[in-house]
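Please see the structure below; I have some questions.
In this view, the complex is presented without one of its protein chains, the others remaining in place.
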Amino acid sequence: MKKIVDVSLPIGPVHPVFKEPCRIKCEMRGEQVLSAELELGYVKKGIERIMVGRPWQEVMFLAERVCGICSVVHNYVCIEGMERISDIEVPDRAAYLRVILNEMDRIQSHLLANYSYCYTIEHETLAMYLINLRETTMDALEMITGARVTCSYIIPGGVRFDLTPEKEKTLRGMLDHIDSELTRFVNMFKGGPMIALRSKNIGNFTREEAIESHAVGPTARASNLNNDCRLFHPTYKKLGFESILLDDGDNYARIMLRFLEIFQSTELIRSCLAQMEPGIIRGGGIIGGGTSKWSGEAPRGELTYDISTDIRGRIKTIGIRTPSIMNIEACVHYMLKGVDSSADVTSTYISSDPCIACNER
Amino acid sequence: MKALQDLKNAVRSRSIHVCYVNVGSCNGCDIEILACLAPRYDIEQYGIYVHNNPREADILLITGGFSPQWEDKLKRVWDEIPEPKAAIAIGNCPISGCVFNRDGTYLDPPVRKHIPIAAEVPGCPPRPTEILEAILSLAPVVFKDYERREE
Partner (left out) sequence: MVTYLYERDLTEMKLIILSSALHEKTVAALCKKYGLRRQILRKKMIRLFDMSLLENIPARYEVWEKTLPEAKESIESRLGVTLLTQQIPLIADDEMSFIVQQTNKKISTGYNEEQAMKEGIAMIREVIHS
């Protein structure tokens, strides 16, 4: 696919705006991007290969280390997939606690994504506000699970620790803090002409393109494509979940959608806390043999685990499809095409919330 | 020359530029390094600046157990950093490979096979305060009286 171009611009693998290594090769006419290519392989770990033949007790921790940012949801989906194989029932309270933790993880991941976007467009003030707010969320995670990043809180048949009334009270306080602070920051983002103008009408992504490349998560929902897996999840159904949709499909819409989803997540946690009743949190169960394909909604989109286990609960084959695979592909091949300046290349790329560690596993 | 060395010591103790390279980690350690930037930990009050640019860095933070694509590249990044310099391994992966050092992996730990590592911070992932402490306690050892020691 060679074209006549003026400049071939490689970005990465070590670049000041990239959190993770990857290499984007842009072919440009002047400053306009004609096409872009992505080169990966810098963090290929072969997790799927390591998992094969290992018992679920080990796979649970390996699954968590597919991605450090959204480690909770990898744990969640992997365990739910295995529970589906062996028909393990989860106590009500544990199911709600899982949702609380998942939404907490979503809040911190979205805050981190918006932090990196603001940092990329060089608005450091807002970026620092957002990452400081993220620390509050990390505190909440640590309070509930005892660890900041890889918590392995969810286990087959329940969760590890209960949420005591004192902790619940602190959690409510944290949620109020997040809401009130974030309202301020969102107004800053909306009202600041240098931030909003810098983001509007850049990196356009239409609904048709989203369907073609199977984009998921906030990237797709900002282009009015609703494929939220939470709509099919039993616990979220009880909470009356409805997904938020925007239809601009540019950088601004993607960032705003993440802000709106944070408010939605705090509401979801509050309604969980209201509906939750005291009870047991660990039901127990034995992992058996079988196959299942189970999807959950990660902060970045649909995450699918295709697991088959043998009778003793060892993994026979496993296929993990992470949201970043689809979103990065959509970003590189559709959003970057036609971007007007090389400064917008990095900001558009970051706006799709890429996670290379997920992508390569 | 002592006055000049003292001046250099004073400047270097308040200006440590950091570059971080992910050579095959799960991202967990990277975001803990990013969390150090947050006003809560406020890495810049100690004079540490995270730029992620090897050419102006003093300290290289390495996360992840070495994936084969980095074979020539990490060496190049290390060579681009001006002297005096030091590398810190963050997390278990660059030290031993952690959970990824099993049959079927593509990684090739430890990282100290490829570049010299001055300090190691174990943990999966380590806390931001631990990372901060490692940088702060390594910096004087490497940078103080560097020219005098060279002679």
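By letter and in written order, the chains are A and B; residue numbering begins at 1 in each of them.
Definition applied: a residue touches a chain if its C-beta (ideal position, glycine included) is under 8 Å from a C-beta of that chain, and two chains touch if they have at least 3 such contacts.
Bear in mind the structure is a predicted one, so any value in this text is a computation, not a measurement.
Within the whole complex, the absent chain has one touching residue among A:Ile85, A:Leu163 or A:Ile328, and that is A:Ile328.
Interface note: of A:Asp6, A:Glu124, A:Asp176 or A:Glu212, the residue touching the hidden chain in the full complex is A:Glu212. The omitted chain makes contact with just one of the residues B:Asn27, B:Asn52, B:Gln69 or B:Asn92: B:Gln69. Against the chain not shown here, chain A presents residues 1, 10, 13, 23, 37-41, 44, 46, 48, 211-214, 306, 317-319, 321, 325-326, 328-329, 332-333, 359-361.
Everything below uses one rule, namely that only the chains that are shown with their structure count from here on.
Computed from the mean C-alpha positions, the centre of chain A lies at a distance of 27 Å from the centre of chain B. Listing the residues of chain B that touch chain A in their complex gives 19, 21-32, 34-35, 37-40, 51-54, 64, 67, 69-70, 73, 77, 98-100, 102-107, 124-125, 127. Every residue of chain A that touches chain B in the complex is listed here, in rising order: 13-21, 41-47, 49-50, 52, 61-62, 65-69, 71, 112, 115, 128, 131-132, 134-135, 138, 148-150, 355-358.
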